[in-house]
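Only a single protein chain was left out; the remaining protein chains are all shown in position.
Then we have subunit A:
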Amino acid sequence: MRKTPLLRGAAVTAAALLVLAACSTDDSVDDPAPDAGSDPTTSESTAEEPPADTEWFVQADYDEQDAQRSATFEGDPATPWLQYIDGAMTDTSKYATQESQKVCFANASISNPWRQTGFITMNQQLQALQDSKVISDMEVRDAQDDDNTQIADIDYFIAEGNCDVFIISPNSTAAMTPAVERACETGKPVIVFDRGVNTDCYTTFIHPIGGYAWGIDTANFLSENLEEGDKVIALRILPGVDVLETRWAAADKIFAENGIEAVDYFTGADPTKIKQIISDELVKGDVAGIWMDAGDGAVAAIEAFEDAGVDYPVMTGEDEMSFLRKWEETGLTGLAPVYSNFQWRTPLLAVEMIAAGEPIPAEWVLPQTPITEDERADYLAANEGMPDGHYAKFGGEDLPGFPEAWQDR
């Protein structure tokens, strides 16, 4: 259809108005900013109120882990992966056997350096136990961070795996509980480690003290080294994983109690995001401290301070080599909390004890001690030549293949 000149003129005007409206539309994009901005502040203020139990904060668990930080551990401190806090034991005499065991391991993933390091240690421990004929074979299924995949993996093991022992490193707590219960119903030993499940049908549940202990150690360190009113940026990997959420829940509580202003961001461990977040925060104002729920990306965070040309923050990272090295190089005030990577050895050693019919702790709580500045040099020396993604407290120095197995990955 052809338009008359008048109509055409009107169309042009309307189109021009639409272009102009583009600018005003952008204004309306900006507009939500102040409104949306009020949301985090309100949620922050509720978070600062006296702690009621929430999904990720249970006061009783917090208190328990707080106490466990100074608990005495049974066993030889030279082999911390075999140490445990005295408590209920599981009688495994019914499982005693001379046969080599076939182990089935349902792994959540190896999608971060911590899990990759641990998985290497586990495989080297496996080699040692295969040499001593305790274990014949370990079949591994990797769920690649997916609950459904891991449920299918566990069900496959139950139906087809011909397994003598199940080892499960759950991807998530609630979703994996029924599958773990099904594994228990087979009557064979079930070993759960790292993240937990909501059942105690397992033979043993192996884990370091936990996320609250991490949060308490780190937040106390930052609070002691900072003044009231100082700002701390909390860099968090991802939401919804209990061992990470509890780290932040505990730290957030302590920061609030000590008058430290803490702002948290999710980074996915992406160094680009981390650098951008810190750069913007440094422009907005002074940042006195960095808190991390995992050390992955710590170097990018420190580099952001270098790029901006300001003083280094007080910082807590992790016992990942990249952080330990950068920490030493920069001389910043720091602490390397540890989520004991050597726990990846323990499940296979538990298989050995179960096959021997020895009693094992029903809940096997491993030591979890941060690396301080005084200890740093020793750990750097002990792990010389290891890649940046290696974890200082991997605990595999006495295993076959050390150090090449951890160096070539």
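Note that in this section contacts are C-beta pairs under 8 Å (C-beta built on N, C-alpha and C of every residue); 3 or more make two chains touch, one makes a residue touch a chain; residues count from 1.
Everything that follows uses one rule, which is that contacts and distances are computed from a predicted model.
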{"item": "Which of \"Gas vesicle protein GvpL/GvpF\", \"Multicomponent Na+:H+ antiporter subunit A\", \"Protein lplB\" or \"Autoinducer 2 import system permease protein LsrD\" matches, in UniProt, the chain that is not displayed", "value": "\"Autoinducer 2 import system permease protein LsrD\""}
{"item": "Hidden-chain contact residue, picked from the options A:213, A:299, A:315 or A:355", "value": "A:299"}
{"item": "Which of A:68, A:83, A:101 or A:116 contacts the chain that the document leaves out", "value": "A:116"}
{"item": "Residue ranges of subunit A at the interface with the undisplayed chain", "value": "1-5, 8, 11-12, 15-16, 18-19, 21-23, 25-26, 29-30, 32-34, 36-37, 39-41, 109-113, 115-116, 144-145, 265-266, 268-272, 274-277, 279-280, 283-285, 296-297, 299-300, 303, 307-309, 322, 387-389"}
